[in-house]
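Here the complex is missing one protein chain, while the rest keep their positions.
Now for chain A:
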Amino acid sequence: MKKLVSAGVAALLCCTAGVAQAEVKIGMITTLSGGGSTLGIDVRDGFELALKQAGASDVKLLVEDDARKPDVAKKLADKFIQKDKVDILTGIIWSNLAMAVVPAATRKGTLYISPNAGPSALAGKACHENYFNVAWQNDNLHEAMGSHANKADYKKTFILAPNYPAGTDALKGFKRMYKGELAGELFTKLGQDDYAAEIAQIRASGADSVFFFLPGGMGIAFMKQYAQSGVDVPVMGPAFSFSQDILPAIGDAALGVANSSQWGKDIESEVNAKFVKGFKEAYGRLPSLYASQGYDAANLILSAMEKADVSDKDDFRAALKEADFASVRGDFKFGNNNHPIQDIYVREVVKEDGQITNKIVGVAIKGHQDAYASKCRMK
């Protein structure tokens, strides 16, 4: 009897909610365990928060952990597409994983919304109508830092990044804008956590500034070791090296460092205030830029669902491309290659009420589009 009643209630619920369209199934492949899991957890939490705030009952979100392994991500994508028959894939953090999953998935007709990774290949020649990046093309934040370095009048910058697609994109992006001379350029191992040898090289190079891209635990290790190495050359980096998930672990060593981001928790807008407050209430911590990207990804999908039915791919793609949602970062639109055109800010690491966090201090580049858009054949 009880079962009957609950089934009846469920039936009622289902039929009052889903009027406009059938349920949209979203498969999220992200990193929830091992090194770098804070990034995936923030993306997931931001995404879920947006769904919850919107009261979206016609979305079914399936989340799986890729453990930062390309082969695992590939298998999960196959499972989501073939077994669960999801309409949309999302969630991948790392560019090498995105390269393993995205081209095949989009070719098969599945939509992919990237909340983080934006490898250059997918923005240029290999761009695809089913692939949307709601965060940035990998080079963007680094390009912003390159132009910041010019403004700060740095003449001899030492640059380093891990040796993987996003790392090479990072240094390429920085060099595209930076006009000074390089004191040195290094690729480190992905996941490396001892930087004594690199720091010794920085000291010996006579650099006047250091630019580094080391996301997650790598950045924590580098900043701590840098702070106690006695090298007092100013450092800068993209937001990934100073995001909210790692700042508390770096501690005071990060104070005063400049970093670039398309988002900051102090951007004044209604939707950003709602996001930051909601995130703090729901999870008891400050959101990072990764969380903001997850939040935007979900809102982008929700905005398209209001305009089109997901079963009509052409309509739905057009609705996605309009990007008719209030992004927490402010102005946002897609370029021809389905990558963002947006402002990128310079933030500074500060201490607020005893908590280490970022504050926006200026705009690095306005209305910035990636350098690969012209190579993409889409209009």
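We take it that a residue touches a chain if its C-beta (ideal position, glycine included) is under 8 Å from a C-beta of that chain, and two chains touch if they have at least 3 such contacts; residues count from 1.
In the analysis below, contacts and distances are computed from a predicted model.
Can you pick, from "Heme exporter protein A", "Acetolactate synthase small subunit", "cytochrome-c oxidase" or "Branched-chain amino acid transport system permease protein", the UniProt name of the chain not shown?
Of the names offered in "Heme exporter protein A", "Acetolactate synthase small subunit", "cytochrome-c oxidase" or "Branched-chain amino acid transport system permease protein", the one UniProt assigns to the missing chain is "Branched-chain amino acid transport system permease protein".
Of the residues listed, A:22, A:200 or A:378, which one is in contact with the missing chain?
A:200
May I ask which residue of A:70, A:234, A:248 or A:330 touches the chain that does not appear here?
Result: among the candidates, A:248 touches the missing chain.
Hey, which of A:191, A:278 or A:330 is the one touching the hidden chain?
A:191
Decide which residue listed in A:224, A:274 or A:321 touches the omitted chain of the complex.
Checking each option in A:224, A:274 or A:321, the one touching the absent chain turns out to be A:224.
Considering the whole complex, not just the chains shown, which residues of chain A touch the missing one?
Within chain A, the residues touching the omitted chain are 33-35, 37-38, 41, 163, 168, 185-189, 191, 193-194, 196-197, 200-201, 203-204, 217, 220-221, 224-225, 228-230, 245-246, 248-251, 253, 285.
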